[in-house]
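Omission of a single protein chain aside, the complex is shown with its protein chains in their original locations.
Now for subunit A:
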Amino acid sequence: MDCITWSPAGRILQVEYAMEAVKQGTPVLGLRSKTHVVLVSFKRAQSELANHQQKIFKVDDHMAIGISGLTADARVLADYMRNECLNHRYVFDSAMNVGRLVAQVADKSQQKTQNSSKRPYGVGLLVAGCDEKGPHLFETCPSGNYFEYYAMAIGGRSTSAKTYLEKHFEEFESADLDALIKHGLEAMNKTTSSDQSLTTKNTTVAVISDKYRELSSEEMQKFIDGLEKKEDEPMEDEPAPAAASGDAPDAPAPMDTSG
């Protein structure tokens, strides 16, 4: 069975199986306000000895992706997107339009679905970026489809996060950065099973506006401490970190290996 064979029900099963691979990954979610887009990821470690695998990749100062699925495929797409952004800056001396790049990635993905000797990309991307029209959040699929969202979660157990996001998304537009990050982490918290919890080691929070920034462990810890307790205890007052939207330099993720 290959990509050039239709099923009797009018589906291309290989593409749908590729989309299953996305659901196998750990969850990643994004949400946007009038000024920022926030990506939150829950990273997996292969074993106790291993680092948690990177799920959020900076593409340019104004754009980043969160991935779910085959990380190797994701790196290929990230490299492609980085090159496109660099070329655009070189030729036009300006930031690349987010939607246009997403459409290019979608077209690349579609080509793999209409070829007898290639397989689709096994990764879904959440593309977060800010251009002249403001902040955007897109999802791409192995099928070559793409959608724009106010907020979205993909990957394993992402439906619980989506439920939270659907409940609260009307608050996001006017939320300040701290509130947005809090919503993102609360939503991610819903995806963890009862024996897991968000820690600074397995979570990454990235903020995209005209700059890309990852929260440091200290900043993340403050938010995590304020998360709603699993056993439905009343929410503690969250200590508000001053100027989380300030220009702190990129903090490299702890123990992250390059590439």
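Note that in this section a contact is a pair of C-beta atoms (placed from the backbone, for glycine too) under 8 Å apart; a residue touches a chain by one contact, two chains touch by 3 or more; residues count from 1.
Methods note: contacts and distances are computed from a predicted model.
The listed choices are "Proteasome subunit beta", "Mitochondrial inner membrane protease subunit", "BHLH domain-containing protein" or "Sof1-like protein domain-containing protein"; the UniProt protein name belonging to the chain that is not shown reads "Proteasome subunit beta". The omitted chain makes contact with just one of the residues A:R89, A:K108 or A:K222: A:R89.
Screening A:K23, A:R44 or A:K58 against the full complex identifies A:K58 as the residue touching the chain left out.
With the whole complex as reference, residues 57-58, 60, 82, 86, 89-90, 250, 252-253, 256, 258-259 of subunit A touch the missing chain.
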